[in-house]
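The next block holds one structure in the form of structure tokens; read it before the comments.
Apart from one protein chain that is not included, each protein chain of the complex appears where it belongs.
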Amino acid sequence: MIETPSLVDQYCHGVLRTELGLGTFEAHLGRGEGPPAPGTTFFDTQTGFAVRRWCPPLLGLEPHCPPARYLARRRELGVVEAGRRLLRGSGITTYLVDTGLADDLTGPAELASAAQSEAHEIVRLELLAEQVADTSGTVDSFLANLAESVHAAASGAVAFTSVAGVRHGLALDPQPPGPGEVRGAAGRWLAGRQVGGALTDPVLLRHLLWIAIASGRPLQLRCGTIDQAVHTDPVSLVEFARATAGLGTDVVLLHGYPYHRHAAHLAGVFPHVYADLGPALARTGTRAAGLLAEFLELAPFGKLLFSTGARGLPELHVVGARLFRQALGRVLGEWVADGAWSLSDAQRVAGMIAAGTARRVYGLGGA
Amino acid sequence: MIETPSLVDQYCHGVLRTELGLGTFEAHLGRGEGPPAPGTTFFDTQTGFAVRRWCPPLLGLEPHCPPARYLARRRELGVVEAGRRLLRGSGITTYLVDTGLADDLTGPAELASAAQSEAHEIVRLELLAEQVADTSGTVDSFLANLAESVHAAASGAVAFTSVAGVRHGLALDPQPPGPGEVRGAAGRWLAGRQVGGALTDPVLLRHLLWIAIASGRPLQLRCGTIDQAVHTDPVSLVEFARATAGLGTDVVLLHGYPYHRHAAHLAGVFPHVYADLGPALARTGTRAAGLLAEFLELAPFGKLLFSTGARGLPELHVVGARLFRQALGRVLGEWVADGAWSLSDAQRVAGMIAAGTARRVYGLGGA
Partner (left out) sequence: MIETPSLVDQYCHGVLRTELGLGTFEAHLGRGEGPPAPGTTFFDTQTGFAVRRWCPPLLGLEPHCPPARYLARRRELGVVEAGRRLLRGSGITTYLVDTGLADDLTGPAELASAAQSEAHEIVRLELLAEQVADTSGTVDSFLANLAESVHAAASGAVAFTSVAGVRHGLALDPQPPGPGEVRGAAGRWLAGRQVGGALTDPVLLRHLLWIAIASGRPLQLRCGTIDQAVHTDPVSLVEFARATAGLGTDVVLLHGYPYHRHAAHLAGVFPHVYADLGPALARTGTRAAGLLAEFLELAPFGKLLFSTGARGLPELHVVGARLFRQALGRVLGEWVADGAWSLSDAQRVAGMIAAGTARRVYGLGGA
């Protein structure tokens, strides 16, 4: 009843280019700091079951067929052809791709070609800063190059993202650090750093986030616990949200689960704050409808954004898209059937969350 | 199947006396620190959709009619007549009204008259203290007048409430401050204060809350995040709850969401602690039944209290009451249909939550 003709995946990664065996495929279904426990498998998770439900039919197999059979068929088609069939079967028309991972994944252009879709780049701020550090000789040149790199990236990318910024930076202090503080931190970091060394200095992270805010491109910040054991309650972002209100740059809260109700609340409090549905729906399988309903408690309907958060396996793009579409249809459909919402309102809200709000926030056109 | 013949709204505010245009009406649907984001409207929220569902029929229109049409009809009737029709259509028979807002809203008597119902006053402690400060010359007279004012208010009001007390006071220290500490804090606050200046001093807030506890009137404390970006987990109240146990004064936790499960838990741990269902249901529209079910997990059924938390718009009183009644009927009705609860138990529990417990706690008679 509720139709979502097009999907904009507002946060995902590319896919692997190599053939995968059962074990390497399984490893990409987990989110942990180790292998599955002895006697268990990551196929026995909501993600594993969802992959087995939605993906085999796209490769000509029965839903819920055994993992080994699915992997055999995947290898028979080859990683390129299997990836094409999966991505083209996902229903996603535009991918926004975080390219800041060390893994060898397809970039936006290659993903767009495989998926016969549009794709745009999201630039990860930490990686940008690390690349600048690798090629800058002095503190002065590092800081000048950093500002210029963020500025240059802003013209080509649809958004910036930061994984460490909230936990190691903003949760401690929301304000931009002063110039002397930044120079001191940069000096210490550069002096102690090997080529490729990661950026976790709180002063530099805050400096970087504030440069990004000044660029005007939407800034995606990771909160919540999915994909990392330590959590960051989005409420720790309140002061940063307050400090950046009215500057004209939107802030998108990624990965709110299990603090998604807090993230949705903040999206209602601050005009420039948005909340991502991403992994909260894509990683919880049969529970996606329940979680979508929780997001819809306090978030204004124009402040929620669909994504898959997929990484490495095109199966995860498929699963994220299918679960979202089904959840949206069920939740809104039930409210319409109940008389609580009108059908036209529900259609309109579905269109916003699936694509319209992302088109507006990221300036994608067609909004 | 489940009937709730009467509703006691245990926490709300009065309504505006002025005619409202589309923009001013919309502003009262939001809960944020700014206007709606560009390209969005506060009508696209659970509150907005619920108003459009429940209120147009009370003014002779179709449910879900466009906001502009509803506002035109509202102005056609006039704010007084529209308010009467809405309040009388809400099903609420008794309103407990927090009068401590700066806005020019109807007081208890005017609300009672418009609604053809009973109404009683809830006194906001911070406002009381500020009024006493405005008229007291010295620290000694301030402290004496404060104690007397709380005592006098206790004889006319049904309850005290505090908005800042938990966040700025009890979360730091649950115990009553000593006399010297109070005199010092009062001296500093009075010396630095302009007429009308707000009370946020943690020592004076704690002092005030402990005077209120001594009065014996129920004390309503705001927790949770609704209506403010910064949250106060009700668990920060554990030590205050422990310190006030057995003193004979009830404590009611307001605004628990998204910590409502914690609030419900505390209501089960401490005999004198109660939890308000208020905005958690009234602000989440189609999700009210889901939230009521979560409250009912750990809270003893005699420790939950209905309210609307409505403020400014009589539409919010209507929506809060309708959503509660529908949620109660669905949740308990389903459990009865399932054989998990007997019908007579469900009826009894519905009556407690809707009115009976409030009648007992606030001494309203008819319990």
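Assorted remarks:
The first chain written gets the first letter, and so on, giving A and B; residue counts start at 1 in each chain.
Methods note: a contact is a pair of C-beta atoms (placed from the backbone, for glycine too) under 8 Å apart; a residue touches a chain by one contact, two chains touch by 3 or more.
Just so it is clear, the structure is predicted and the values come from calculations on it, not from any experiment.
Shown as candidates are B:152, B:214 or B:235; the residue that touches the absent chain is B:235. Within the complete assembly, A:284 is the residue of A:284, A:307, A:342 or A:357 that touches the hidden chain. Within the whole complex, the absent chain has one touching residue among A:24, A:40, A:135 or A:200, and that is A:40. Residues 30-42, 44-46, 49-50, 53, 63-64, 225-226, 229-231, 257-258, 283-287, 290-291 of chain A touch the missing chain (whole complex, contact as defined above). Summarising the interface, chain B meets the missing chain with residues 235, 238, 241-242, 245-246, 261-262, 265-266, 268-272, 293-294, 296-298, 300-303, 335, 338-342, 345, 349, 352, 357, 360.
Everything below uses one rule, namely that only the chains that are shown with their structure count from here on.
Averaging Cα coordinates per chain places chain A and chain B 37 Å apart.
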